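All remarks here apply to the structure that follows.
Here the complex is missing a single protein chain, while all its other protein chains stay put.
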Amino acid sequence: MSEMWINMGPQHPMTHGLWNLRVKLDGEIVVDVDPEIGYLHRGIEKISEDRHYNEVITLMDRCCYVAGFSWEHLYILAAEEALHLAPPERAEYLRVLCDEFQRIGSHLMWYAAFVQDIGLMSPFLYGMRDRDLVLDLYQSYTGARMTYEYMRVGGVRNDLPPGFSAEARQVLDWLSRRFDEYDQLTLGSDIFRKRCDNLGILKANDCVAHGVTGPMLRSAGVKRDLRKDRPYSAYDRVEFDVAVADGADVTARYLVRLEEMRQAVRILRQVLDWLDKNPGPVMAEELPRWLGAPYAPIGREGYLLKRNFPKGVGFSAVEEPHGEAVAYVVNEGGEHPYRVKFRSPVFSNISAARKYLIGYHVADIPPIMGSVDICIGEVDR
Amino acid sequence: MAQELTATEKPNENPILWVTRPMATAARQFAKSLFRPSTIVYPYERLEDPKFRGRLKVASGKPFGVGQVWDNYRGVHALNIATCISCNLCAFSCPDLCIDMVTVPGGDPKHPKKCPQIDYGKCSYCGFCSDACPEGCLTMTTRYELSTTKRSEMIYSPQKLLEVFQHKLPMNPIRLARPANEDAILLEPLLCIGCNACARDCPTQCITMLDIPKPEAKPGEKLPKRIWKEPVVNDSDCVRCGTCISVCPKECLFWGTRR
Amino acid sequence: MQPDDLSRHLAPILGDRLIAVEPFPETAGRVRFRREGALDLFRAMRDDLGFRHFSTVAGIDWVDHREAVYVLWSDDAKQYVLLSVDLPAGDPRIESASGIWPSANWHEREAWEMVDLNFDHHPDLRHLLMPDGYTFHPLLRSFKLHEPEELEVKARHV
Amino acid sequence: MSGATLFSVSFDIGSAILRGIASVFPMPESGWITNPDVILGLSAVIFAAILLAASMLNTILLIWWERKLLGRIMDRRGAMHVGYAGLLQNFADGLKLFRKNTVQPREADSLGFYSGPVTYMVTSLIIFGILPISSGWNGGALPLTLLLALAIFSFAPLFIFVSAWSSNNKYSLMGGMRSAAQMIAYEVPILLAVVAVVIVSGSFDLTTIVYEQQNYWFWGPLFVALIVFVAGMLAEMERIPFDLPEAEAELVEGWNTEYGGMLFAFFMLADYLRALIGSILVVLLFLGGWTLPTWVPSGLTTFPLAGIFWFMVKTYAVFGLFVWIRASLPRVRTDQLLRVGWNRMIPLSLLAVFLAAVLVTVKCLPVFGCVPSAGGM
Partner (left out) sequence: MTTPAAEVTPPKSSPDGAFRLEAELPMVTEPAVPFLEIEALRAKEFIPAAKEALGALIAEQGQARVIRPVFNWAGRNSLFPLHWGLACCAIEFAAAFGARWDAERFGVVPRSSPRQCDLMIVNGTVTWKVAHKLITLYEQMPEPKWVIAMGNCATGGGPFRTAYSVVPGVDKLVPVDVYIAGCPPRPEAMLDGILKLEELIRERKE
């Protein structure tokens, strides 16, 4: 059979979202690929310009729907820098708590989707089941499972409910036992190793050149983690290791993500200890009136007097579960941000698809793309 | 830090038979879930039932739900029309513009009572409105089943929200404290014409019009044409809704810090 | 790495094409340059200063002119740096960075699509997020959003 | 071994019907009705109908069994709201698919598109006519039942490929090609493993093979052959880990991507028919068919239709093993599958044949017989 182009997407079980991978096949071998995105472009950056600073948070949850907390955190850091505010320390710890729980939740979602790509059926259910426990924890203090609206400019919305810490610890114990079970189901099976070893190799040089970040980069042996290299919030006050592997293949990415979940459990235990000991305010004291969140009558109609508020530019970068996310917020003194720009890690990771897909079999596309951990919401924004 | 690189090496275990270990794990799970899988039989069992609340039971291998998951879940709003003061704050704070203030019976003809009508086809359940509600009359409940066959049934009028309130569902217990350095309504006296619009429309009736002395007209100077009254805002009653600012014809009220 | 280090290193290379290096919190600094020096600056950043990771390029429409902000990261210094260049609104052209950093390819496509920055010598400057044939540049300030036409539904219980 | 057989039952039904007709309409020229040939013909039809109904019922039950078992392994419940414990779920599925429109894609080859699923289904059904279920409960008592069954069983790739090619879809085509390659690759080891059984039992007749297992079931002495046979059957049945033709992750639904409605139901049914046949073959060749070991209490083997009961229990247990494998193993890749097929399975099956020959020559079979059985039911 001669070479042929096939469209994998936008509706295809492999995509885990809404994008299109055009694949040129020679028999079963991939000769060329052309990823095509934009099917979920919702104009978040544009809508943000019409929204109040705190209202952008609702968009951030929906921007990356498996890592809402991380994107809230990203935006909040940039907005606070643009508005010259600083959160109290307890809020910083609470944000780290959110981030790390989100990392576990996102990686569990990834695990569930990834094992389905290589045909494992039951671990999908196990991953979703354990993820639901983490979501229950989110719900117990934010009030929602996926769209939290929890962080605010200048702090967080509310403190943890009583008894949260004990429950969170139970969930962490349960999860850390489950991680070993996951390993049994995947690494313990020879078929998995045969499928995933030496698959989708993207070496460190290519990773850096193509802007690939996150677990994909760390699986190539590059020890870059913004939580360590450029600590934000309370990350400089907790102990953890950066998970690195050196295979640069699908198995290595699997290992890195599993190790990150274990490290997240470790961080969370420290953070919970700190939160138990140090009660305090969770919202900054000196907030401008219209940022004093809950009671802010937001000047939709334009009759609120514009006040002279110092201009500023905010820049932040966080280590999202998928990789390095960057936000750039321009404050021109109004109630709305003048310009919001986000950098999504998966955006770059997909753009390098030509580097790690060509030469493999068509059956290898799902595991490789699964190991990239695609969240198309943040790619298209 | 004991280790620098944590996951450097792939565990290179040699499986005895290439299927045994995952199959053993699956069998273990099968044995656990044979008589009681972690499924919740939804229409008959509900997570918000008291029997699923309380402490987590993951230790027994039956993850069923965590603690007080449901008390602050953000579902459908409940509106207590009786205590609503028509301050518009919910509609202002809504990021999705899904709240309309509609007239409900009960107000006097001059000041019709307006209560929120919420379009659940637009609402993003962020809770900003219930956070903004100064009287606590608009809260979010744990009700989440909202499927309809008509788009129009998604718009909940105040009466329907009142029905939700009367069901007495668990409501979001988290109330946010008001910021201590909240701005107050300030007056630019030179612009004010004493028209009483702010006092008339204030939902909390915290504005009173006080008489001010009419100054003597100096020769050659014309006194401004106005009523010689001035609004005085009672800060402790004010909910900072901004209605007075919006109705002021002369734009003489503004936000500021009271010294 | 401090702004002074940056300017000390960049001034001989760029000359008057370097406007200033401003301090920027939590980064190595913010390099303002003229667009004629783009390629030299990029090359210097990557090869000499070790900023090998191209993070993103943000296009900002200031109505009278446009601004492109490049975000780079160095694994050695463990720092970000921002490169900012002003482009005239009538002719927002700048040299493409995708020859220096391959990852700039998609980011520049997006910037062209959204803010209408034209990248010279870009290998593949076509629509990325919007469908082909879309003629607007949505993130320009002149592009306004509006509420979709109201549904003809009314609440039943009013 | 006495009592009713399948054919005697259908013969009784047929003759009763005809005699009834003859007694109700006592016409002089109606003597042909009770002619033995007519009775025989009618009973053959009834026989076929019973077989069809039984195989269909079993297939549907098999799907239910798989769904429930998979559900439990996955820590959930599976279908449970339709009928008692979801027993009617698959009837609902079937009825719904029967009612749905069938869409033929433009530029699809209608002959292949429609004939593919039907022939796939029919060839799978034919095999049921020759499989013995209990002593006397089989259709054709041919001397070469085993060979015939395997021959018909291996028709399938042809029809799959025809229907895949006809539906004019790239995913279907790739799935069809994979299916053909994989089935052909695994035919050889399966046949060689069967040869081992044939060497030991000395017969191609399935009934004889079962009776040869009265003293010891073959799974002990022929363990290597069992492994090869089960692996090959997994590939033939296209189940995880060898479900490449339908690999959901990359080929949307494999070769039945373009099929909906009743044709899809045919594919689904035929798949599970083949799974049922595979399980039955494993039971017949290696697990002693309908016989039980002698040490079990005699009450367990003497109730009516005990043979069929135990046969079904074994079949469903073997299928449960397939489900267990499906729930816990990932899918292999095409080249790996073929490599395993040609490089591992064929040598392994040759080894099995060699071992069987050695065992027969040395006459040490009872030593390995794990379940001594005096048979006789």
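Note that the chains are named A, B, C and D in the order they appear, and that numbering of residues resets to 1 at the start of each chain.
One rule holds for everything that comes next: a contact is a pair of C-beta atoms (placed from the backbone, for glycine too) under 8 Å apart; a residue touches a chain by one contact, two chains touch by 3 or more.
The shown structure was predicted, so the numbers you read here are calculated from the model rather than taken from an experiment.
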item	value
Where the missing chain makes contact, among the chains that are shown	A, B, C, D
Touching residue (missing chain; options B:Lys122, B:Arg200, B:Lys229 or B:Lys250)	B:Lys122
Of D:Ile13, D:Val82 or D:Ile227, the residue in touch with the unshown chain	D:Val82
Candidate in contact with the missing chain, chosen from A:His52, A:Arg157 or A:Arg224	A:Arg157
Contact partner of the left-out chain, one of B:Ile40, B:Ile81 or B:Leu191	B:Ile40
Subunit A residues touching the omitted chain (full complex)	10-13, 15-18, 38-44, 46-47, 50, 58-59, 62, 65-66, 88, 109, 112-113, 124-126, 128-129, 131-132, 135, 145-147, 152, 155-163, 281-283, 285, 287, 292-294, 376-377
Contact footprint on subunit D, counting only the chain that is left out	67, 71, 74-86, 88-89, 91-96, 99-103, 248, 252-253, 256-261, 264
Those residues of subunit B which, in the complete complex, touch the missing chain	35-47, 50-57, 62-65, 67-68, 71, 95-96, 119-125, 144-151, 154, 168-171, 173-182
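Criterion: only the chains that are shown with their structure count from here on.
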item	value
Most centrally placed chain, judged by C-alpha centres	A
Chain pair with the greatest number of C-beta contact pairs	A-B
Approximate Å spacing (C-alpha centroids) for the pair subunit B, subunit D	61
Between subunit C and subunit A, distance of the C-alpha-averaged centres to the nearest whole Å	23
Distance between the centres, which are taken as Cα means, of subunit D and subunit C, whole angstrom	64
For subunit D, residues contacting two or more additional chains	73-76, 327-329
Interface hub residues of subunit B, defined as touching at least two other chains	19, 22, 25-26, 29, 38, 97
Subunit A - residues contacting subunit C, complex	37-38, 41, 43, 45-47, 50, 81, 208-213, 222, 224, 229-230, 313, 315, 317, 324, 326, 328, 330, 338-339, 341, 343, 347-348, 351-352, 380
Of subunit D, residues touching subunit B in the complex	71-77, 80, 324-325, 327-329
Interface residues, subunit A side, partner subunit B - complex	51-52, 54-55, 57-58, 62, 120, 122, 126, 129-130, 132-133, 136-137, 139-144, 147, 149, 157-158, 161, 163-164, 167, 170-171, 173-174, 181, 183-192, 197, 223, 239, 241-247, 251-252, 255-256, 258-259, 263, 283, 285-287, 289, 292-298, 300-301, 303-305, 307
